[in-house]
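Everything on this sheet refers to the single structure shown next.
Complex shown without one protein chain; remaining protein chains in place.
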Amino acid sequence: MSRPTSPTGTTHVSTTAEPGPMRIATTLRRACVPVLLLVLWQVLASTDVIDERLYSSPERIADTFVELTRDGTLQDNVGVSLLRALAGLALGAGLGLLVGLAAGLWRLAEESVDLTIQIVRTVPVFALTGLFIVWFGIGETPRIVLIASACFFPMYLNVYSGVRGVDRKLLEMSDSMEVGSLTAMRHVLLPGALPSALVGLRFALAYSVLALVIAETINSRNGIGYLLSSAQQYLQTDIIFTCVLLYGVLGVVSDVIVRVLERVLLGWRSGVEAR
Amino acid sequence: MSRPTSPTGTTHVSTTAEPGPMRIATTLRRACVPVLLLVLWQVLASTDVIDERLYSSPERIADTFVELTRDGTLQDNVGVSLLRALAGLALGAGLGLLVGLAAGLWRLAEESVDLTIQIVRTVPVFALTGLFIVWFGIGETPRIVLIASACFFPMYLNVYSGVRGVDRKLLEMSDSMEVGSLTAMRHVLLPGALPSALVGLRFALAYSVLALVIAETINSRNGIGYLLSSAQQYLQTDIIFTCVLLYGVLGVVSDVIVRVLERVLLGWRSGVEAR
Amino acid sequence: MSKTTVAPTPAPAPAPAVRVSGLRRSYGSTVVLDNLDLTVADGEFVCLLGRSGCGKTTLLRTLAGLDKADVGVVDVPDRVAVVFQEPRLLPWKRVGFNVRYGLPNNRESAARAQAALAEVGLDTHADAWPKSLSGGQAQRVALARALVREPQLLLLDEPFASLDALTRITMQGLIRDLAERHGAAAVLVTHDVDEAILLGHRVLVMDGGAFTYEVDTSEAGRSHRGSTPYEALRRDLLKHLGVEET
Amino acid sequence: MSKTTVAPTPAPAPAPAVRVSGLRRSYGSTVVLDNLDLTVADGEFVCLLGRSGCGKTTLLRTLAGLDKADVGVVDVPDRVAVVFQEPRLLPWKRVGFNVRYGLPNNRESAARAQAALAEVGLDTHADAWPKSLSGGQAQRVALARALVREPQLLLLDEPFASLDALTRITMQGLIRDLAERHGAAAVLVTHDVDEAILLGHRVLVMDGGAFTYEVDTSEAGRSHRGSTPYEALRRDLLKHLGVEET
Partner (left out) sequence: DASPAPAPAAGGAVDLSKVTLNVIDPLRLSEAELEPAGVADTPYKINYITVASAAETSATLASGKADLVLAGDVGFSAFAAADLPITAIRAVEIPRAWCGIVVPKDSPIRTVRDLVGKKIANLKSAGSEIVAINAFEKEGLNYFDDAEVVNFATVGDVVAAYRSGQVDAWAGCSAPVYSFVSSGAARFVVDGSSGPWRGNNLWAGSTAALGDPAREAAIVDFLHRAEAGYEWGQNNVDQLAEAQSKLVGAPAPILKALYAVGQIKGVPISKDVIDGLTQTYDLEVELGNIKPSKKDFSTYVTDRYNARIDNG
């Protein structure tokens, strides 16, 4: 936070242009902690400090992984789950974006939907799968609706707050030009709310896969959530941890997706880099 | 978005000072939709359009509510749950705030923790209660840790993104004054990240009570989450819906809490009002 | 914000572009504009001088329809272009887009935007992010954004404050041309007395929420700096701003 | 950012407050500062003039340690106060706090802040939010924030741009007093030639990333506007800024 100082003042000497950001080194540093944790886990398991039956171990997980991949279980389940997650994400996050924009923009919209949303948001829908079955049957619909309902709220809330946080001076500028509300929405509000919306997307991405664990208990015979919950019922620790690791991988993937989106969409905001 | 116009131009006539915001009217308008939904629910139930055994009805819920209040069930359970939620919230959201600030501030912190957090975030901890039991026993600890873990991520993510979004010009100003990093954190970064942090708090508040449903399955004999899950096991629809409504009330309460915080803490940002 | 057909006016031949009467605006207990009247004729260029914080920006915002008057009638044309006291560029749009923002999205708009950028000397910056502009460059982009429009009323809030002498002269010329080309009325806020005399047909001095001095400068603007009538006018205005030169 | 003991200099008695040598700064392929040298003596007041976008702010930012040079040595004192081209007030802190930001949190600081606010004519605004200030008022708060510090070097980027004539004169006086009281060196960027002559011991004209003209104004500043040497100097500087008066 502070520059180096000396009693006689501060001298900055620069001799060459700074090299560009060293992407690879950064990536390595980032991966450091997770990798170290994996190694520690393996060491503890190998030396019997932790009970492999309770905690599994990276090695056993790798074995299980290979096994499940060889017989196709994993591919089938992950594939179908991702499709479900994507469908729910598109529905829930898309709706969250629209409603959030509307509520941020128009007082009337905010007044009519916000309280209802705040109420529903705290209701444990994941514990009310029964209702989803009653309303949406036992096909694919209740699963996707459940995932969508998990993705809706973070998107709505972040977009709404993002729109409210857009610099009012820019809105005034836009107003003074008498552009239509669509134009203002597209060029002022949406980009202004984008950093927040991306945070919402981060959550929505995570929830779309997390919700699978619940959604895939509804008359489902495949999917990573089904795999996890049935492994749990029969205490197959290795499969449970394989699923956990798979979820971790999905976490990395969604992080990469959002980072790329940030780099592309928030290019103008180079001021956001940490020191 | 646009001012009224006429071929001959625009005329604004103001004759009296605008009255202050009509708080009561606004509150009424806000409550409109939820109240209408309740009424609709009752009507549909009374006219047997929906099956009360499946959907209960406001009337039955009210009866159950009175009954459970009379015998003290509700007060006991809600009280103990709120304490748990509060403890978990304080732990999780507090930690999320600190780590989020650190990651937003220092590249090193961000590089060491962010990826790990992004990975863990997508892991369905709510399905891994077993691990919590193994690590934290069967007392109050695993419950509180579970609630805390649910509150941590939204706080972390929103604070982190909020810090990154703080106007860099203000940071430069602060830097040029050679204030310590604590001062800068307290007066520049924290207030700048506050709107985001409040969104995080909204989530954390909701999650702290939602997580009860999971947390209170661990060796629990009381709490609203316990009430809900055992009502589910024994198909006590009226109690289930009473819990749902109770959750809704908690939603309203947390909305009010955050709104008050916003009014107090974001007073400077009067530009956030919708048109 | 309601539209009215105000009581039939004894209409003068060319309807004035701006007509403000009995305008009052206060923030809490501070009265910023107090029973203010202003008429600007079509094609007239009015300059506003006044102490910092006397309400110039508030008046301009009211004319632009961005602030609501507490009391009073404000009558302005439909097409208004505003140059704010700060550049107010969309940080997430490149300079070129910022200039043509609000215009129909076609070739012609793009060409006009590019031409306007060239006029303010920034044709090479069309693809730059606003963040990478210097203070004066950003201000010029905001000017270019006003130039591409065809307003009936131009509202300018210290548009040349952070420009160097040469650039300022060029920009002043551009604005005057724009106003003349479209016969637009203009209200310009400035702290530079020379600028006010040069550009304005009329100069108003504001103080305490009202106009305290008004002078016709349509003649003086054409005489040059150093000439006796010019310097007299200048001293006169400065005196009304509280500065007595020795 | 590393600290060095640069090769032994044939030290002149009072070490200069600012010493810049071989400074080069580019954004991508645009070179903004090109092998620039600058020495400012202790207590010296230097004014910078230059076209919009010529690199004045970049130089000031480098002196403030906010931008890194590509090549070159920059040597500045420890205690630096900066007035940026924009006010940069913390929007979530009241005006009073903004002024004393960074000072030890005690009675004395509060009193000094209040005094500084009074000096810039805003003592009644100590409890206002920055959002409620007019452009010039915000700029004055930023000035007050510099006034309460005791810098060895003052860096000022067009600090008076949006002030009216009278307020400007007062503020100029305050800044000159501050510099003199602490024997601080000062670098002021301005577009107002009169201001440069009035305040500066030395005026530099920047163009193309380097200084193209330098003039000692310690004498002229004391002569008054209209006098022949003053007007000659003024014309001279304007000529170097590309403006030929007729």
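Order of writing sets the labels: A, B, C and D. Residues in every chain begin at 1.
The rule is simple: a contact is a pair of C-beta atoms (placed from the backbone, for glycine too) under 8 Å apart; a residue touches a chain by one contact, two chains touch by 3 or more.
Being a predicted model, the structure only gives us computed values, none of them experimental.
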item: Given A:V134, A:V253 or A:L266, the one touching the chain that is not displayed; value: A:V134
item: Among B:L54, B:L98 or B:I257, residue touching the chain not depicted; value: B:L54
item: Chain A residues touching the omitted chain (full complex); value: 51, 53-54, 129-131, 133-134, 137-138, 217-221, 229-236, 239-240
item: Residues belonging to chain B that touch the chain removed from view; value: 51, 53-54, 129-131, 133-134, 137-138, 217-221, 229-230, 232-237, 240
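Basically, only the chains that are shown with their structure count from here on.
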item: CA centroid of chain B to CA centroid of chain D, Å; value: 48
item: Mean-CA-position distance for chain B and chain A (Å); value: 18
item: Sites on chain B at which at least two other chains make contact; value: 3, 5, 169, 175, 178-179, 269, 271
item: Chain C residues counted as touching two or more neighbouring chains; value: 65, 78, 86
item: Overall pattern in which the protein chains touch one another (line/ring/star/complete/other); value: complete
item: Footprint of chain C on chain D - complex, ascending; value: 27, 49-53, 57, 85-86, 132-137, 140, 157-158, 161-169, 191, 193, 224-225, 238, 241-243, 245-246
item: Contacting residues of chain B [partner chain A, same complex]; value: 1-3, 5, 26, 29-34, 37, 54-55, 104-107, 110-116, 118-124, 126-128, 130, 134, 154, 157-158, 161, 164-165, 167-169, 175, 178-181, 184, 195-196, 198-199, 202-203, 206, 209-210, 213, 225, 228-229, 232, 240, 244, 247-248, 250-252, 254-255, 269, 271-272, 274-275
item: In the complex with chain A, residue positions of chain C that touch it; value: 64-66, 78-82, 84, 86, 88, 90-93, 101-102, 129-131, 149
